[in-house]
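Below is the structure I would like to discuss, written out as structure tokens.
Shown here: the complex without one of its protein chains, the others still in place.
Labels run A, B, C and D following the written order; every chain starts at residue 1.
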Amino acid sequence: MAEQRVITAEGLQQLIAILAGEGRRVIAPTVRDDVIIYDDIESIDDLPLGVTDVQGPGSYRLVDAPEAEYFGFVVGPHAWKKFLHAPQIELWRAQREGGGVNIHAADIYAERAAFIGVRACELAAIAIQDRVLTGGQHVDAHYKMRRDHALLIAVNCSKAGGSCFCASMETGPAATGGFDLALTELKTAQDHLFLVDVGSSAGQALMDQISSRAATAQEHNAAQAQVEHTTESMGRSMPAGVNTPQLMADNLLHPRWQEVATRCLSCANCTMVCPTCFCTTVDDVSDLAGERYARERRWDSCFTMDFSYLHGGGVRNSVASRYRQWMTHKLSTWVEQFGSSGCVGCGRCITWCPVGIDITEEVRAIAGVEAV
Amino acid sequence: MTKTVKVDVLARVEGEGGLKVTIRDGVVRSAELNIFEPPRFFEAFLRGRDFSEAPDIVARICGICPVAYQMSAVHALENIHGVTLSPQLRALRRLLYCGEWIESHVLHIYMLHAPDFLGYAGGVEMARDHGDLVRQGLQLKKVGNEILNFLGGREIHPINVRVGGFHRAPRKKEFAPLAERLKWARDAALATVHWAGTLEFPERERDYTFVALRHDQEYPFNEGRIVSNRGLDISADDYDKHFEEIHVPQSTALHSRFRDTGAAYLVGPLARYSLNFDRLSPLAQEAARAAGLERTCRNPYRSIIVRAVETLYAVDEALRVIEAYEEPDRSFVAIEPRKGEGCAATEAPRGLLYHRYRLEKDGTIAEAQIVPPTSQNQASVEEDLVEFIGGFLDLPEEALRHRCEQTVRNYDPCISCATHFLRLDIDRG
Amino acid sequence: MALMSAHRLSTTSGCGVPADVPRLGYVRGRRSDAPGVWTLDIEMADDAPCDFAPGQFNMLTAFGVGEAAISISGAPGGERLIHTIRDVGPVSHALANLAPGDPIGVRGPFGVGWPMATPGSDVLIIAGGLGLAPLRPSIYDILARRDAFGAVTLLYGSRRPEDIVFHAEVEAWRREKKINIELTVDHAGVDWRGHVGVVTGLLPRVQLDPSRAIALLCGPEVMMRFVGAALTEQGLDATKIFVSMERNMKCAIGHCGHCQLGPTFICRDGPVFTYERMRPLMSVKEL
Amino acid sequence: METLEQMLGAHPFFAGLDPSFIGLASGCAHDVSFAAGEFICHEGDAADRFYLVREGHVALQISAPGRGVATFLTVGPGEVFGINWLAPPYRWSYDARTVEKTHAVALDATCLRVKCENEPALGYALTKRVLPVLIERLHACRTQLLDLYGVPS
Partner (left out) sequence: MTGRHKRPRLAVWKFASCDGCQLSLLDCEDEILALAEAVDIAYFPEATRSEISGHYDISLVEGSITTAHDAVRIQEVRRRSTKLIVIGACATSGGIQALRNFSDVKEYTRIVYARPDYIETLATSTPISDHVRVDFELRGCPINKHQLVEVLGAFLVGRRPATPAHSVCVECKLKGNACVMVAHDAPCLGPVTHAGCGALCPSYNRGCYGCFGPKETPNAPALSAKLSELGMDQRALARLYSTFNANADAFRQESERHDQDGQG
């Protein structure tokens, strides 16, 4: 890998301008209604400078940050899957003509997007969705088109959130690959710098247009230290020394599933905010004349009754079985299906569960390990 | 010889009612508007609720004009708390009301009232011969609904209104698509006024007592004094001193009348227009004149033109509000509950809508009173029938029945509203 | 803005159409095979070949109504796609009631079919209800090269005699004596001269040589559980028992997640699995 | 000519039974055959025989007014019916009618019961052979009740 470069906030602004100039949508964290979401930005001023998030089970707050950093927070309610694996799309439409039907596959458009501020756990999540949606015999053309045209500009986390446990999932907090550029924000009393690792030729081409200098050893070490500090301050962890996939497989009848069902709302929030959950369903629609048809696809969740519907009723009627499906899939069967865990430790399912059910805590309960 | 004209179920009105006209020796002896819509007891179950719940609850009185209920309620409750809204929030409320006027008036003009003039059973049937006309009406109505959708969340029972303001105030730039639609709507509304002016009207007039709000500068929506063409000029606080409601056997709605004389009065577009012509925008005034209206209109059949003029005004006003809009710092004023009593009247599409609330000190509603426009107009409807139908008695049975119906429909009666009324602890025997 | 920077991709899979978009076909024939069970004969509008492996399924679309996974019940290598459908829900109702000439959407074939038996092996085919439909292609396949197999037996359980699908054809197979056939029903009147009782009750009648037999099972999951257990009890290795599973399928390509059973996607990894693989999964309630 | 003892010994129901017990039982046995469509017994009659089917098929039926005759089980070679012999009130709870020409060994119920009383080991051995039949039929009955092939409501 090429040497680390250093840019300033102006350099970052330059980068945004270059990306926009290329006709790209520039999407980055930005504050809306007191929450950091991912949305289009026009300049560095749209980034959440000086705010940070305080997260825990079922709780999220934005507060003023001790340091005026651009990326001094962790992940919010949005995942990048919103842009890559769109929440709702039309697959095809058709029209009755004569005795037949004309079927038109939906045009597959990709916005050329640049994602700024992709965290290590999110890179891992994108890699997982890549395997799910493009790694098999069939390729999701909509996903692939968007994915191929997305530029990933990662940010190494300078702090860990209250729900974060990427370190224990070995997916972060530092980006190790799968990005075009990776930034480490270094804020000191004197300087506000970004160390840049280049991860692709596209990334290099961008760097070539921005004024930068080589990182000093001191800066390099400071960045390392920051990542180490983040690792050490993780809000949560998956229990160490537990073979989680096997644990799940061995405990399909554990009483904890019943217990969690008393708390679980089966509202599906965890699956919706999860950056790897990929399930979708389709609805067929028609006009009132019964002559035009379309099929629409949208995100679905294994927490809905309809998900497992089989002429007459659902296969998973109890909330316990639906929670079990989600958790065992994420942590166990996923490994057999796609070669890795489906969990990247981003903690969204913990923060955005309205009643604060904590997946790491549930694993501990089933493993019989004391809470930390 | 006695003859009875009965309409069991009045069509093309909101809610369920019928009418009965009794004719003896060629003279209309009596007319009754029968409202058999079942009672729903809103004032009763408002008791014990928190004041903050009122806007959502009262909206359910009427699916046609929920905004009117929300507006009267929030103003009454804000009056109790002495809250004044910022000009931006006040303007947003006016805009929301514009949406409801447009939606409600256009529905009545095109789908409910016009078929009476053009000889169709309904708007859908009319569309088979007058497709472009009906489509224009539907699209114009849709613009009203788009305002409600945008600002209220949805057209029926909007969710964005709260005591003290709104849950969310829109951003200035979000208005752009709506403004574009409203510019189209202004032309469509103007065309509607012109078209309405070309209809044929029975030459029937009555010397109504008009009652409506009147505001210093504006055509009235949310605020103003209650005035009449016979010299009444009171604040809403004095409404109860001047008006009363009585309960008649044929109706689950209450009739209103002047407390002192027992006389009927008229609220709604004719009254509003005739009392506030000078407050209309120049565009609306000009269109009204071009469509053959005087500054005062006493012919209830011509209310279709008046509604069109008010629609044009509402579109015009909506554009003005959007143009002048500035984002407020906060979308609402926080309110600490206090004990007290307060009332407010606003102008629902169908006319004056009066609310009064008494609160406990923790904000619990102790008592609520709501007087909707349709119950205020009931007596007037019946008088219209008695006076006008006499001139139509030579018509064949079916045509006469139709004319009776039209006479009721002139009022755009909202029976669903009318039945949710109330009167507290008063037995006038 | 989005459109300006958009690129359009023309994606085609092997048959020229994305896997999530149906191809157009026309119903050419429709006949009743049992009460509420209809077999459609579909011709593809694009004349594309209708290759498939026995046990695979297609996703059929009734336009405006929806899509359902329907196993292919015709002979491999045919000109037309043959599907047998039970009218149970809105989509299958619409499909089953398509008339000749009506358009229909087809995606597929999908999934993993029945194993090709090694030459010389005995084949025990056990079907329940409409489960005979996805097994019929493999029966055609066996009959087409009958000499390659040892003893071939079909045990078929049905609800009532009139619910036996392909009844005339089954009787014709029986007359040909190329395969042994035992039918049983759950309920029968006096006219029925065959067996009454559950399909497992027929197993003792079969001379099973566990060393050279494979078993193909398709029917309600409860039936397959019991038959699988009975066969292993009789010494047949669970790896030589194959079951065809059913779950809610939407995408049919392992992307939508609906049809998961434990670690498997029924649409992609199945619908045919070894009993060995399914046994632990079928035993957990609501998995 | 096959003896009754040989017939019993060859029937799966008696497979592996102590030969002395088979000898005892054969003392109660008769070789019987029925034409197709013949009633072997009727619901409500005394269950005086226990049948071991050797060839042919027998339909076990219950009839209900207005619903006709329903066969709920057919019994073929190697199978048994008439296990009512073992438990009071020793009455048939169904009709048994041959589907085709049927050969069976009929064991006299009274005779068998007396021998079992006198020789509890025989009684226990036979009970152990009757029980699995009962369990299997009960299970079959449950799955039939599930109406597995029917359409879920």
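Note that in this section contacts are C-beta pairs under 8 Å (C-beta built on N, C-alpha and C of every residue); 3 or more make two chains touch, one makes a residue touch a chain.
Predicted model only: the values in this text are computed from it and were never measured.
> Need the list of shown chains touched by the one chain that isn't shown.
Within the full complex, the chain left out of view touches A, B, C.
> Please pick, from A:A17, A:A127 or A:V285, the residue that touches the omitted chain in the full complex.
Hidden-chain contact among the options goes to A:V285.
> Based on the whole complex, identify which of B:G26, B:P39, B:G262 or B:G391 touches the chain you can't see.
Residue touching the chain left out of view: B:P39.
> Among C:P90, C:P119 or C:P280, single out the residue that touches the unshown chain.
C:P90
> Kindly state which of the options A:A182, A:A215 or A:M272 is in contact with the chain not pictured.
A:M272
> Just checking the interface: what residues of chain B touch the absent partner chain?
Touch with the absent chain occurs at residues 9-16, 37-45, 47-50, 53, 56-57, 60-64, 66, 103, 107, 111-112, 115, 121-125, 127, 131, 134-135, 138-139, 141-142, 145, 153-157, 159-160, 162, 166-168, 245-249, 251-252, 254, 331, 402, 405, 414, 416, 421-428.
> Can you list where chain C touches the absent chain?
Missing-chain contacts on chain C: residues 64-66, 89-91, 93-94.
> Which parts of chain A face the unshown chain closely enough to count as touching?
32-35, 37, 58-61, 76-78, 82, 87-88, 96, 262-269, 272-273, 283-291, 298-299, 301, 303-306, 317, 319, 351-352, 354-356
Keep this in mind: only the chains that are shown with their structure count from here on.
> Taking each chain's centre as the mean of its C-alpha atoms, which one lies nearest the mean of all protein C-alpha atoms here?
Closest chain centre to the overall C-alpha centroid: A.
> With chain centres defined as mean CA positions, report which chain is farthest from chain D.
Result for the farthest chain: B.
> Just give me the whole-number Å value for how far the CA centre of chain B lies from that of chain C.
64
> Could you list which residues of chain D touch at least two other chains?
Chain D, residues with two or more chain partners: 151-152.
> Among the residues of chain A, which are close enough to touch at least two other chains?
Only 311-312 qualify.
> Which stretch or stretches of chain C touch chain D in the complex?
36, 86, 88, 128-130, 157-159, 163, 184, 186-190, 192-198, 200-201, 204-205, 219-220, 222-223, 226
> Name, in rising order, each residue of chain C that touches chain A in their complex.
1-11, 13, 17-24, 26, 45, 61, 63-67, 88-89, 92, 101, 103, 105, 246-248, 250-251, 253-258, 260, 262-263, 265, 268, 284-287
> Which stretch or stretches of chain A touch chain C in the complex?
Chain A residues touching chain C: 23-25, 91-92, 94, 96, 99-101, 103, 105-112, 132-133, 136-141, 144-145, 149, 252-253, 278-282, 284-286, 290, 293, 295, 297, 300, 302, 307-312, 315-318, 320-321, 324-325, 329, 332-333, 336-337.
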